[in-house]
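Here it is, the structure, as structure tokens.
Showing just some of the chains, left in place.
We just call them A, B and C in the order they show up, numbering each chain from 1.
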Amino acid sequence: MDRHSLPRPGAAGVVSRHRELGLTDAEFELIVEKLGREPNDVELAMFSLLWSEHCAYKHSRKLLRRLPTEGERVVMGPGENAGAVDVGGGYAVAFKVESHNHPSAVEPFQGAATGVGGILRDVFALGARPIAILDSLRFGELDSPRSRFLLDGAVRGIGHYGNSIGVATVGGEIYFERPYEHNCLINAMCVGLAKREEMVRAAATGVGNAVVLMGAATGRDGIGGASVLASAELGEGDDAKRPTVQIGDPFEESKLLECCLELLEQGLLVSLQDLGAAGLTSSAAEMASAGKVGIDLDVTKVPLRETDMEPFEIMVSESQERMLCVVEPANVPAVLVLCEKWQTGAAEIGTVTDSGQIRVLRDGEPVGEMPVEALVDGCPLYELDPAEPAGWIYRNRATLDPDAAPADTLLALLASPNVASKRWAFEQYDSVVGSRTARRPESADAAVLALPEAGNAIAIAIDGNGRRVACDPYAGTVEAVLECAQNLACVGAEPLGLTNCLNFGNPEKPVPAWQLERAVSGLADACEALGVPVVGGNVSLYNEGPEGPIYPTPVVAMVGELPDARLARSSAFLREGDAIALLGPFAPSLAGSQLAKLRGELDAGLPQPDTEAVARACALLRDAIRAGRISSAHDVSDGGLACAIAESAIAAGLGCRVDLQPLRERGCTPDEALFGEGSGGFLISGEREVLVELGGVVLGRVGSGAIELVAGERRVSVTLADVKRSWLSLRHLASPDRSE
Amino acid sequence: MVWGVVQFPGSCDERDAVHACGLAGEARLIWHEERALGGVDAVVIPGGFSYGDYLRAGAIARFSRAMEAVAEFAAGGGPVLGICNGFQVLCEAGLLPGALLRNENLRFVCRQVDLIADGARQSPFLREIEPGERLSIPVKHGEGRYYAPEEMLDEIEANGQVAFRYAPGQNPNGSLRDVAGVLNEGGNVLGLMPHPEHAVDPLTGSVDGLKLFSAASSALANA
Amino acid sequence: MTRARVLIRPKEGILDPQGKAVEQALPALGFEGIEHVRVGRMVELEADDPAQLAALCEKLLANPLIEDYEIESLDGTA
């Protein structure tokens, strides 16, 4: 028997089977109670998936209720396939981030590729054309061959899918930290654009309407995969839980995407839903639940890639590139004709009923029948049992001498993988397809996309520094939200909405539970303070390795609006002679900083950011950028002010002279002034009077050739060439012998 | 002047090509199953991953019905521009010499590069570009390494069929003799790996690519 | 020195997007009656010690999670 499939009837006692499928005894009892009988195989498989952490949010749903989700611009909020905000001109922007961590730890190329494929479907399920992809990746340190293997595969996989389907990958982030060694994080984001009146929801409605499955044929892909797998730690040698690897086919998805959008444009669909984790089971159940109807599905009508599949296998298969839609019977022939045009599969596999049940049929005979309500909302939600750890629970490793000269410290920071240029990676992504990308990766703090249809532009930023969240889950998460807001401000954009992916360890353990709870509080408070609604998100728990949980990693993504993409500034200095200033309530500290990491001095605790003051600084900068008053803007983050200055200089090919005395006067040590981190700092350049008028503290001037920094008795003088060499230290990662 | 942009399943840059052509005339999409080009004055085979680029880039698309019509159109002297995947399709179809292989570093590469116009041969697409002129245009491909056997390379060079080369030191894919784009013998068919349709607006990079479209447009107007 | 050939193919049951695309395109090219197309890779090489080759396949040439491989000796003797 295939080790990934469910035991057949009689293969083992029912009781042990539900445990194997990840259900507790109490959950199983509840299912029996709700059905009024014991579930059969098909039903047990379907319940086990929908009642998994991945689908049911058992350990996070209660917490997520704290997030502010309302706002004037919200078109669709949590509960839909993706969130959406109004961008004006009759258009809405849909976006979502999703994790594909566990599949990628098994097969990084396909895991990352199918992660992109999945998030694209969530967005076009709303009737939005995907216009941008972003990726947020976490790996162990680069001295580990396994981390390099995972990194290389993930980057190639994201590029493979996004490039092939013709959606621009416009931004992202990559961090390397030891706690991700055995559990990398692969989060992918998609942003789509839709005419508001052409958007569609996932609710199945209209008793008697047809249910049509579109796209690829169904095989044994990922059976027992993402849903079950994502709900339990992946132990060493835990082969039985490894899924059959899902292979992404971007060509199939490209046809499916065009076909779905054309079907919607012609008004042929009542509703549309992607097939993701838990395949048909979850799509059908969610569509039925949203529309308060029942659905009958006949598995014999599902086009199969392999002939001998059992009903439960068909119901839980996670074969990629499939969508489910509800169609009025009279429109079915027209739907099939369009699918034929796009050479994409289509089969009428069921009907909408008023039974409130999901019925699975084989050749017309029921092989499973469950109340939709029990499947979708019946799973018990659990309280967390959080406990704050006594101190820093992660290991430290020093790689930099604390007495190193400041210039060497700067070069070491610039060369450290978290700070060094990711050009080697993003050059593997098509960032220009679609003719909208006004700010490509690395040219500004946020990606900027022109929306000629709506007459304006959007900016997108994605952030989440797990190391800082590990130091203080509350403050670290607030900082992640603020950093997104700051990134948007740097290009003159105003936040419209936020999405997030909460990547955490095992919520049944006290410390990860505490991290999760504090992080969600931080997320809620920061969004509240900024007035930015949370329009969607995703949760990935049980991210642990043999040494314990990953750094708690809330990945936050924000979409903002700006009136004209041409107004966006770059982070590069613009011209010699411009003044350089620091703007905003920046109070740098070495706590949780990249420098503290290199020195092996990480410890629990972060200063609490002043959210209101940061919000004010963002608004001030945004207005100044929109008024065209500033030459460049860059937020101060990893590696502190010295690294921010070096980045603006490298990007421009210009040097500078800067004196950090004003920070010394605020009580900073030279190290803190140069390399300290924290929210609220903007490095801006432009005309001196303008910067002063904005409240900027002038630090120096843009010059040529060298970077000269003074912080009290500490002086840094380095050539642009040296700085650039350090910053490009990861270039070799794109060499051929690393690719396959 | 009407441009036709051929769309295959898996094409990606067809809307961008329509946009660029629209700056130098009118433009419409031609579905790959159409047998006739509907009287267009020039054809673009756009970038993307037709048929997933499976097997070899362009290998399957070149058999489409629309490509039969394009071959006839080209044989009659009609201007045909193949961009990236379109270049691969035209090589596979035998309308241009050579072949495009996987990039030497085995990686997809997306980067703004400088091209130098070689341009000894007359072509409707090159009339507004001086030989030796430098153009800034993005590349984005995984299979763009231009290859032809030595004798063939000598011959197309001697014939003035090399339209563009990557500027020294900027060859992104290992193309032989830095070849970025080639012409057929008649000069009416041009294929290149860089994307001129993504260089038609300063906001998104540069405007250097626009010259190819406007040149063809004025060439036809004067014809 | 032994000359050897390694054939690498998608595992049974694993989706083969290339094979699928080729198979679907064939009728339009005028080829009827061709089925079960699977596209894989072939690696030809010379090895001092052919006993190494299985390990080479596992570690580098094939991805054992999704691919099967087969080693053929190209010399008269193995």
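Just so we're on the same page, a contact is a pair of C-beta atoms (placed from the backbone, for glycine too) under 8 Å apart; a residue touches a chain by one contact, two chains touch by 3 or more.
Every value quoted in this text rests on a predicted model; they were computed, and no experiment measured them.
Colleague: What are the per-chain copy numbers for the complete complex, stated as a formula using the labels displayed?
Modeller: A x1, B x1, C x2
The working rule: only the chains that are shown with their structure count from here on.
Colleague: Linking chains that touch, what shape results: line, ring, star, complete or other?
Modeller: Drawn as a graph, the chains make a fully connected set, so complete.
Colleague: Report the inter-chain centroid distance for chain A and chain C in whole angstrom, where each centroid is the mean of the CA atoms.
Modeller: 36
Colleague: Could you list the positions in chain B whose residues touch two or more of the other chains?
Modeller: 51-52, 54
Colleague: Return the residues of chain A touching two or more other chains; collapse runs of consecutive numbers into ranges.
Modeller: Residue numbers touching two or more other chains: 249, 251-252, 343.
Colleague: Per the contact definition, I'd like the list of chain B residues that touch chain C in the complex.
Modeller: Where chain B meets chain C, its residues are 51-52, 54-55, 60, 63-64.
Colleague: Enumerate the contact residues on chain C facing chain B in the complex.
Modeller: Where chain C meets chain B, its residues are 17-18, 21-22, 25, 28-29, 39.
Colleague: Spell out the residues on chain C that touch chain A in their complex, using ranges where they run on.
Modeller: 10, 13-17, 20-21, 24, 63, 65-66
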